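Note that this is a trimmed complex: some chains were dropped, and none of the rest were shifted.
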Amino acid sequence: MEFITLKYVTKKPKLKNPIFIEGLPGIGNVGKLAVEHLIDSIKATKFIELYSKDFPPQVFINPNGTVTLVNNEFYYWKAKKRNQRDLILLTGDYQALSSNGQYELAEKILDIAEEFNANEIFTLGGYGLGHEVKEPKVLCATTDGSLVKKMKKYGAIFRKNEPGGGIVGASGLLLGLGKLRGFKGTCFMGETSGYLVDPKSAKAVLNVLKKITNVEINLAALEKKAKEIEYIANQLREMEGVPKEKSEELKYIG
Amino acid sequence: MEFITLKYVTKKPKLKNPIFIEGLPGIGNVGKLAVEHLIDSIKATKFIELYSKDFPPQVFINPNGTVTLVNNEFYYWKAKKRNQRDLILLTGDYQALSSNGQYELAEKILDIAEEFNANEIFTLGGYGLGHEVKEPKVLCATTDGSLVKKMKKYGAIFRKNEPGGGIVGASGLLLGLGKLRGFKGTCFMGETSGYLVDPKSAKAVLNVLKKITNVEINLAALEKKAKEIEYIANQLREMEGVPKEKSEELKYIG
């Protein structure tokens, strides 16, 4: 096995001018939740499994007792209507562990995007605010100044100097390295407390993405998850003895 | 010396359709205890020493004052009866330190298994429960769904979603990477508190393995070790001032 290994699990699909969308684990798991939900909703097809020696040495156990080596996965979806475009979707169990591995992985992902002529990239993540968010907004950052104006039309916002620390990990790197290669890219960051997985924030991100891709996304499952998390958050607040309406800060969970 | 170096210490043995069994250090040292005990019991022959730059830079000192560089070791054993099969057994001082090293090592181990046509792999480890276990069960996870049913016949059990964190380290990786190469593999995980080395859990694992390999394993030495550890655990509990029958949690030792 190379440092990164690609395994095609279907025949290489023929895609026409696809949009590339990444959602890997990160703050509030916003990006991963959004892309996984999108994959389920549109019934996208897995075509590549990506393995790397810079992922943890770990297998997960499936419901039937079999193991699966941790990986990243590429899905594709073919446009059904005139106003839609083909999609490539990326999600996975982990981001690379080391800085060098992060760069290697982002380069490999861009190679695949290039191979399928996906010159427009969207990366999805969370923007951790450290306090509860009633109505999460979706911030954006882009490779081109002109894209900022365009994304505002779809409901994303832009606040100068936010996030102050920039964007760390695959969502940032795919844009940064992509820009050097001539890709057009946008990162959508759903506001989130950052303390719990945040389906509400993922939903906000998908609401923007829906307008760009013109695909129908059934948000019911995400809304259900969001309610479950809200319930857990309330339980935690009560355990802390903090009245529900006053609590602004939650304890970190994962 | 390469990143990984193999040193044959006997002539390359001729093995017929051998079973490969791994037991390296890990939770409760269950896997290592089990394989070491098996090696002693059946008088297996060491044939490969494996050295790696991803092991700690360390030598151990033998009883006669000589040093030995930390390593992993392969043993073989030839079937004596019709219902037995040749065995390759792997144990060692350490697992690789880095994630990358873990992958490299697992690949090299699979190379050796392939070279000797050992297409069936068993990896042994502990499943840390965080509390004392009176009668440790042996969980299993496999490369193939059909194997789960088979292993249940030998006394292993399977509980959905356990272990929740999957399997980390060589025991997981050999199965995960092995599956990609077409190996059939099973991981046996003996329940253990995870606080002390656990010969009782190792014994439970060997009781399952005995039925698969049809070798006779003298468990007396493991039982003696188990009693010693039980004595130490009781001492620790008393030092903590916790009455024996009430204590559920032990302090972490090693």
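All chains are identified by letter, namely A and B, in their written order; residue positions are counted from 1 within each chain.
We adopt the following convention: contacts are C-beta pairs under 8 Å (C-beta built on N, C-alpha and C of every residue); 3 or more make two chains touch, one makes a residue touch a chain.
Bear in mind that the values here come from a model prediction, so they are computed numbers and not experimental data.
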| item | value |
| --- | --- |
| Overall copies of the shared sequence [whole complex; 2 in view] | 4 |
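Criterion: only the chains that are shown with their structure count from here on.
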| item | value |
| --- | --- |
| Whole-Å gap separating subunit A and subunit B, where each centre is the average of the chain's CA atoms | 38 |
| Residues of subunit A that touch subunit B when the two form their complex | 1, 3, 7, 51, 53-61, 63-70, 97 |
| Of all residues in subunit B, those that touch subunit A in their complex | 99-100, 102-104, 106-107, 140-145, 147-148, 158, 160-163, 165-170, 172-173, 175-177, 179-180, 187 |
